[in-house]
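Left out: one protein chain. Kept in place: all the others.
Going in written order, the chains are labelled A, B, C, D and E, and every chain counts its residues from 1.
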Amino acid sequence: MQISARNRLKGTVIEVTKGATTAHVRIDIGGGSTVTASITNEAVDELDISVGKTAYAVVKASDVMVAVD
Amino acid sequence: MQISARNRLKGTVIEVTKGATTAHVRIDIGGGSTVTASITNEAVDELDISVGKTAYAVVKASDVMVAVD
Amino acid sequence: MQISARNRLKGTVIEVTKGATTAHVRIDIGGGSTVTASITNEAVDELDISVGKTAYAVVKASDVMVAVD
Amino acid sequence: MQISARNRLKGTVIEVTKGATTAHVRIDIGGGSTVTASITNEAVDELDISVGKTAYAVVKASDVMVAVD
Amino acid sequence: MQISARNRLKGTVIEVTKGATTAHVRIDIGGGSTVTASITNEAVDELDISVGKTAYAVVKASDVMVAVD
Partner (left out) sequence: MQISARNRLKGTVIEVTKGATTAHVRIDIGGGSTVTASITNEAVDELDISVGKTAYAVVKASDVMVAVD
């Protein structure tokens, strides 16, 4: 499956914190950067997302803001 | 100003394409990765975003999905 | 590739309108329902999205609201 | 009240799971498709969303992605 | 129709700028504050949004960030 979302950053899952319904997944994308995703617990289970696995942080372009110093 | 958005990826602006109301800004965040942001033309002007400038791609955690192969 | 987004609605592309940077894609998902997606022109080209093709409307659960009469 | 969001899919609530602050609501929109919404517990209470009720899944066009096989 | 989105700010439309596919609508919500919405041209037409009309800026709670100085 190919998706229209413009941003796919490959990395390694370094933390999975499940809440009551919502989980936080942290992915190390290299170069000292990490990305945090807030997704459903259900998705964590279905995709079997766990620490040490390769994963992609996927973001639609319209959800990216730009900041400058 | 500090913002609650969990994800801030530092890079260099490599492309700015303005449309009629919406612009696409591409930021090279290193390691062979680029991030595309779809923002208003107005924001491009106000923040003076142009090729070669240092910028951050900022994303709220709830807008990040996770994919696996 | 498997993605964490909870919602994938299968259908047929019935309209593609490209703007200056942003395109609108309309997908007939059956049962008299259509879904409109606002994505980049670039994604339309890359995925070769055109009228008559099978496609999925994909939405993250945190982007879905609920309304009642 | 009329809203600018382009997508309104009518269905029946088939599951409501409340977490600590965030609830997941599943709506059967017919044709074998379900839509999952992640909304606040507060909204579930205020709109009195419960299993068996008619409801709409509402999504802004800029939050819809397109995928192809 | 009642919607789960937690935020509805009432005001007066002070500017409508249509692009090729995407329009920007600016609403004066009083107290010296304005809110800018990026919506489809189609929604502008369907809801007959024009300068001087009363309108609401509607935002899902999961799309609101918090910033501090």
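The rule we apply is simple: a contact is a pair of C-beta atoms (placed from the backbone, for glycine too) under 8 Å apart; a residue touches a chain by one contact, two chains touch by 3 or more.
This structure is a prediction, so every number in the text was calculated from the model and none was measured.
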| item | value |
| --- | --- |
| Option from D:5, D:29 or D:49 whose C-beta touches the chain left out | D:5 |
| Of E:21, E:41 or E:62, the residue in touch with the unshown chain | E:62 |
| Touch residues of subunit E, complete complex, unshown partner | 5-10, 24-25, 27, 29-31, 33, 35-39, 43, 47-49, 53-69 |
| Sites on subunit D contacted by the missing partner chain, in the whole complex | 1-5, 19-22, 40, 42, 60, 62 |
| Absent chain, residues of subunit B that touch it | 1-6, 37-40, 42-44, 46-47, 49, 56, 58, 60-62 |
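Simple rule for what comes next: only the chains that are shown with their structure count from here on.
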| item | value |
| --- | --- |
| Least step count from subunit B to subunit D, where 1 means the two chains touch | 2 |
| Chain at maximum distance from subunit A, centres defined as averaged CA atoms | E |
| Between B-C and C-D, the pair joined by more C-beta contacts | C-D |
| For subunit B paired with subunit C, centre-to-centre distance based on mean C-alpha positions, whole Å | 23 |
| Whole-Å gap between the CA centroids of subunit A and subunit C | 21 |
| Inter-chain centre distance, subunit A versus subunit B - centres from mean C-alpha coordinates, in Å | 17 |
| For subunit E, residues contacting two or more additional chains | 1-5, 19-20, 22, 38, 40, 42, 60, 62 |
| In contact (per the touch rule at the top): chain pairs | A-B, A-C, A-D, B-C, B-E, C-D, C-E, D-E |
